[in-house]
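Pasting a structure here, questions to come.
One protein chain omitted, others in place.
This part shows subunit A:
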Amino acid sequence: MRRRLSDWHRYWVTFQTILTKEILRFSRIWVQTILPSVITTTLYFVIFGRLIGERIGTMDGFAYLDFIVPGLVLMGVITNSYANVVSSFYSSKFSRYIEELLISPAPNWVILAGYVSGGVARGLIVGTAVMLVALLFTEIQIHSALVTLVICIMTAVLFSLGGFINAIYANSFDDISIVPTFVLTPLTYLGGVFYSISLLPDFWQAVSLANPLLYMVNAFRYGLLGVSDIPIGVAFGMILIFILVLTAFSLLLLRRGVGIKT
């Protein structure tokens, strides 16, 4: 199909509409969407940073508290971008108002872009909030703002896509909490948020390398602190590949109408 300029303008309006709707949604219920992550990470800072961290000493040459900041920020980004898309898209399926979009001439990629951007927006807002809390406890100097921001956005995109796919397959509200609880949380904890994998025996180091979260946490830590267990280029490449694969898969699901059309 050949597209005219007016089509592109229409896509842009549709995209804006979805994104605005998404931002309004999580802002209205900010006590459920923004606040919890901020409170949890504050507790992490207090407990692991202040109380226990002093006894741990340094990790990769940084005070333990400073070392865990990147992981905790990224954890906020990951959980929130995922949670936003999975619950918003699933609700729209459950209450059938996804039909408002399905009958409209919005192409699938615009729908996907809108929802993913909504997830990224919430991820970044929570990430920023956690970062601000972190700055109350530490005085880290950001090593590379560009790397930090880019990794942060890419991670948010990736997990928004994950949330989207989860929502497409979900048939009940239980289905949208299974992945976060049984996959996402363990992988984040084992992805080197709280430790450097150089502390692990060789075997477990190798196993850890199969965990995609490790690459993101380390790339992000590189952005903030300038240290990483993984070469930064490899991390970028990995995240990018994951994004491309999940985007293609999401578009395929939308095209087939899986979970949304009978």
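Keep this in mind: contacts are C-beta pairs under 8 Å (C-beta built on N, C-alpha and C of every residue); 3 or more make two chains touch, one makes a residue touch a chain; residues count from 1.
Here is the rule we go by: contacts and distances are computed from a predicted model.
Per its UniProt record, the hidden chain corresponds to "ABC transporter ATP-binding protein" from the list "ABC transporter ATP-binding protein", "DNA modification/repair radical SAM protein", "Acetone carboxylase gamma subunit" or "Ion-translocating oxidoreductase complex subunit C". Note that of A:101, A:116 or A:230, the residue touching the chain absent from this view is A:101.
The set of subunit A residues touching the chain not shown comprises 1, 7, 9-11, 13-14, 16-18, 20-21, 91-92, 95-97, 99-107, 257, 261-262.
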